[in-house]
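Only a single protein chain was left out; the remaining protein chains are all shown in position.
Going by the order they are written in, the chains are A and B; count residues from 1 in each one.
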Amino acid sequence: MANEALKLDNVKKNFAGTEIIRGLNLSVAKNERHAVIGPNGAGKSTAYNLITGRYQVSSGKVFLNGEDITNLEPYEVKRKGLSRSFQITNIFPKMSVFENVRCSLLWAMGYKYSFWKLVGNQTALNEDAEKIIEELNLKNRRDTLAGVLSYAEQRALEIGITIAGGSEVILLDEPTAGMSVSETEYIVGLIRKVTEGKTLLVVEHDMGVVFDLADRISVLVYGEIIATGTPTEVKENQAVQEAYLGAAMEEH
Amino acid sequence: MQKSVFTSALPWIFAAAILIVLPFIFTGGGSITIMNQIGITIVLAMSYNMLLGQGGMLSFGHAVYMGIGGFVAVHVMNIVENEYLWLPLPFLPLVGGLVGLGFATIVGSFSTRKAGTVFAMISLGIGELIAACCIIITVFFGGEEGISGDRTMAPPTFGIEFISQKEVYFLIAFWVLLSIFVMYLFTQTPVGKMANAVRDNPERAEFVGYSQRWVRYVSFCGAGFFAGVAGALFAINYEILTEQNLNTVMSFQVLLATYIGGVGFFLGPVFGAILFTILQTVIGLQTDLWALYTGIVFVLMVMFLPTGLTGLFAMHLIPLQLGRLGMLIKPYAKIFVPGLAFVVGAIALIELINHVRHHAEEQFMTLFWIEFDTTSFLPWALFLIMVAVGFYVSRAFAKEVAEAWGEATFVEGERR
Partner (left out) sequence: MDLFIINVIDGLIYGLLLFMLSSGLTLIFSMMGVLNLSHAAFYMLGAYLAYQISVYTGFWVGLIVAPILVTILGAAVERYGLRRVHQYGHVPELIFTFGLFFVIEELVQYIWGRSMVNYNSPESLDFIAFNLAGGSIPAYKVFMLLVSVGIFLALYYVLARTRVGMIIQAALSYPKTVEALGHNVPLVFMGVFGVGTGLAGLAGVIAGPSLTTFPGMAFLLGSIVFVCVVVGGLGSLFGAFVASLLIGWLQTFAASYNIGAADILIAFGYEYPKDVYYHPWRDLWTLTLPQIGPILPYILLILVLVFRPNGLFGKRET
């Protein structure tokens, strides 16, 4: 299917003989907002790590826009146009917000390993970085070290680093984890704004966010997708009710 | 936002002016020699900081790149002397640099795969290997005597033959400024910025499209180049290189000078190199225990002041901006007296014991310009009291300093 931005074909992963991902099939259409939900330990973060080359898959294939990207290095995956965020904030703590964003733009804007150009003189680069900071609402924190930002600001920067450079496919890993209601609203609004016209795959625990944001939802339980569909379909799916929503309801 | 060319050039013009004026201010016999040594150490320490401070690579064998650059520079000097090659002396550092770069491209191709412990161990292994080779490959390294040359035999540059130390000073000063300038420009390039990013978070750097290995490799090669420049400057200044210039002890001294200055700051190593060289040459003349003192100071600094001297200054910018620097003067003054008593007492005690153990045949010794009898009871008692009281009192005052510091830097609602 030419319309597929991201496709996982029977991806499996063993850790020391235990199968954590047991044949994952997932297909995300272009410009779709796709959410993956599932209980803790279902393998959501592992799936992300397999897609982005952080872990090697045991078997199966990963395709990006029809191109095989299985087991490429993380930087190669990024160069092919897939970018991800992390569940645990993963930024450059001893650099300013501006430098964080600018570094994330460098490769995408073709600077590679050049040591003969001065970043200060690259007008387009600096303008783009400023634009992203403005979108993130971090303008007044531009020159603050990323390590001393508040948690919500760091999460915003995390998303900024991910979307900088205009990757076509964006993978977000629990972008609102550990946030207050107002902070969540801010982040969701931000995600909506910055992923406009892009393909989004998001792992999220907050069902409100998921049903609000996603066009389609996949439910991952014990390393397998047990259902995929629109929010309404998933809500009404019997297996999902039992495996996930039921359990989640009991918890609350 | 764009600063004018003149404003950004101003610090460099200022630095150049200082470098030109210095030899006319410090005209004493040894001062130019010391300044030359400082210049060489600055280039070496700055290049080391490209690795450790900006790239997050801890090397225990950085002296190797300087040493190899220096050895080749001496060989080239000899070739020029025999007139097989025409090369004016000011260009020799470029040769040294290219040699350092060449060696770094080879070693870096396998050592920069990982940072951290593995990188450190490879650097140590390479350092030991090359130091051991000094004895074996005598054609190149000259065995234990090393190899020597004569800088004055190069073709004159505008009539200058570099016979006097002062002429050499200007050559070194030129290369110091040029090296710092180029290294500064490097920090402003895409790969220089990414070096910081890889240092901070190598994994995330990969997820923004850069291979951490290649980013490290570029920095590593750059550091090798400038270490080689320092080596050639050393060759020009001393006209001899031996195994001692590239062994692990030398590498340790590079680390020491850089760390004392402050690895987190671009110009930190400059201050480190100045202080280290002055301590080495001045204190080294006064006592044969100088290595022990520097070692102890270094270990204490790693424990209590990991940001180095520059970091200490930078810390004080916060109370300065808040206009509260005055709050610190009193507690600092209070701790200074007992602190000084403790340090002086401890040094005196160490020197006294050393004297009694290894020079017992001489009854009198001179310390801090005072001669006294080592067999009498009085100096022992005095020094012991200084150490004990000094330690106790300064520890009590340290609490006050900490409190005053907390007050002077307190900002409401800021995460620190």
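The definition used in the following text is that a residue touches a chain if its C-beta (ideal position, glycine included) is under 8 Å from a C-beta of that chain, and two chains touch if they have at least 3 such contacts.
Everything numeric here is computed off the predicted structure, so don't read it as measured data.
The shown chains contacted by the absent chain are B, with contact judged over the whole complex.
In the complete complex, the hidden chain is touched by one of B:E81, B:E128, B:E167 or B:E239, namely B:E128.
When the full complex is taken into account, the listed residue touching the unshown chain is B:V118, out of B:V118, B:A360 or B:A396. Across B:P11, B:G30 or B:G295, the residue that sits in touch with the chain not pictured is B:G295.
Taking the whole complex into account, chain B touches the unshown chain at residues 52, 56, 58, 60, 110-111, 113-114, 116-118, 120-122, 124-126, 128-129, 132-133, 136-139, 248-249, 252, 255-256, 259, 289, 291-292, 295-296, 298-299, 302-304, 306, 350, 354, 357-358.
Everything below uses one rule, namely that only the chains that are shown with their structure count from here on.
By the touch criterion stated above, chain A contacts chain B in their complex at residues 52, 54, 73-75, 78-79, 83-84, 86, 90-95, 99, 102-104, 106-108, 111-120, 126, 148-150, 161, 164-165. Contacts from chain B toward chain A in the complex involve residues 1, 185-186, 188-194, 196-197, 199-201, 203-211, 214-215, 218, 222, 264, 414-416.
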